[in-house]
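To start, the structure itself, in structure tokens.
Right after this comes chain A.
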Amino acid sequence: MSQNPILQLQNLSAAYGQSQVLWDIDLNLLPNHAMGLIGRNGVGKSTLLQTIMGTHKVHGGTVIFDGEDVTSLPAHLRARAGIAIVPQGRHIFPHLTVLENLETGLSARGDRGNGKLPEYIFDLFPKLKDVRSRNGGFLSGGEQQQLAIGRALAGSPKLLLLDEPTEGIQPNVVQQIEAAIHTIKTELKVSVLMVEQRIEVVWNIADQFTAMQEGKIILQDDIANMSAEDASNIVRI
Partner candidate 1 sequence: PSTSETPTTSDASTVSVGILQSLSGTMAISEITVKNAEILAIEEINAAGGVLGKQITAIVEDGASDPASFAQKASKLIENSNVATVFGGWTSASRKAMLPVFERTNNLLWYPVQFEGNECSPNIMYSGAQPNQQILPAFEWAVDAGYENYFLIGSDYVFPRTANLIVKKHIENKELSLAGEAYVPLGGTDFSGVIAKVQAAKPDIIFNTLNGDSNVAFFKQLKAAGIASTETPIMSFSIGEQEAQAMGPSLVEGSYATWNYFQSLETAENNSFVDAYKAKFGAGAAITDPMVHGYLNVYAWKAAAEKAGTFDVDAVREAVVELEAFSTPMGMVSFADNQSLVQKALIGKLDASGQFEIIADSGDAISPEPYDALTFPGKVCEL
Partner candidate 2 sequence: MDSFALISNQIFNGFSVASIFLLAALGLALSFGLMRVINMAHGEMLMLGGYFAFLTMQIIPGGMGLLVALPVAFIGAAATGGLLQTTLISRLAKRPLDTLLATWGVSLILQQASRDIFGAIGVEVQAPTWLDGGIQITEGIFAGVSLPATRLFIIAVAIFVLIGLTLIFRHTRIGLLIRAVNQDRMMAAATGIEVKRADLIIFCLGSGIAGLAGVVLAILGPVTPSVGQSYIVPAFLVVVMGGLGSIAGTTIAALMLGLFSALAQIYVDVSMAQVLLLVFVIIFIQFRPQGVIAQKSRALDV
């Protein structure tokens, strides 16, 4: 483990107005690793991802990405630095076509790239090809989820933040998405930080896991060290 972490959070905290929701978060994610982030509803998982992405304000602490302190960078510059997000609720641009939605993802490359969509997006999600000229807002939930991941990949990110990517997705597509995330990690060499409620998905994909409770990290370990018992404790059956 001599590698430098791709993402390093130190003492990170965040708040909504007066009420603080993240407290002193410390977290390291290694390159080409996937981390599963689990915890009950409302503990602040989405807030944490938003804070890393820069769409939510950092209240205190630092975010170091790829060796650089990005704490004070606005979201679009973090995107250009190589962070991409698939937010909870997907946030598809409803009045852009699927193709156009994907093309917006190219902005994250700044002036890099040739302005063309990477082919692997359609390899991962062949369905998107079929609906490419339909407005994003008209897609079903599963289609939108695939689109959201595709859009995030269009910018060739180094770190992909996934917020409950299987929420509301039909079982066989969940499998596809799982497979896709696996491919993204292993073949595209993208690090992944994934919030997920389905422990089995975390199990299948992640190398590390982190459990949160009330805005704090309570447990962090390699997935290999996580016993079934741990898993059930974490989610407090």
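Rule of thumb we're sticking to: a contact is a pair of C-beta atoms (placed from the backbone, for glycine too) under 8 Å apart; a residue touches a chain by one contact, two chains touch by 3 or more; residues count from 1.
Per the selection procedure, all candidates are chains of the complex that A comes from, given by their letters.
Nothing here was measured: the structure is a model prediction, and the numbers come from that model.
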Original post:
Out of 1 or 2, which chain touches chain A when the complex is considered as a whole?
Top reply: 2
Original post:
Which positions of chain A touch candidate 2 when the two form their complex?
Top reply: 53-55, 74-76, 79-80, 84-85, 87, 91-96, 100-101, 103-105, 107-110, 115, 137-138, 151-152, 155
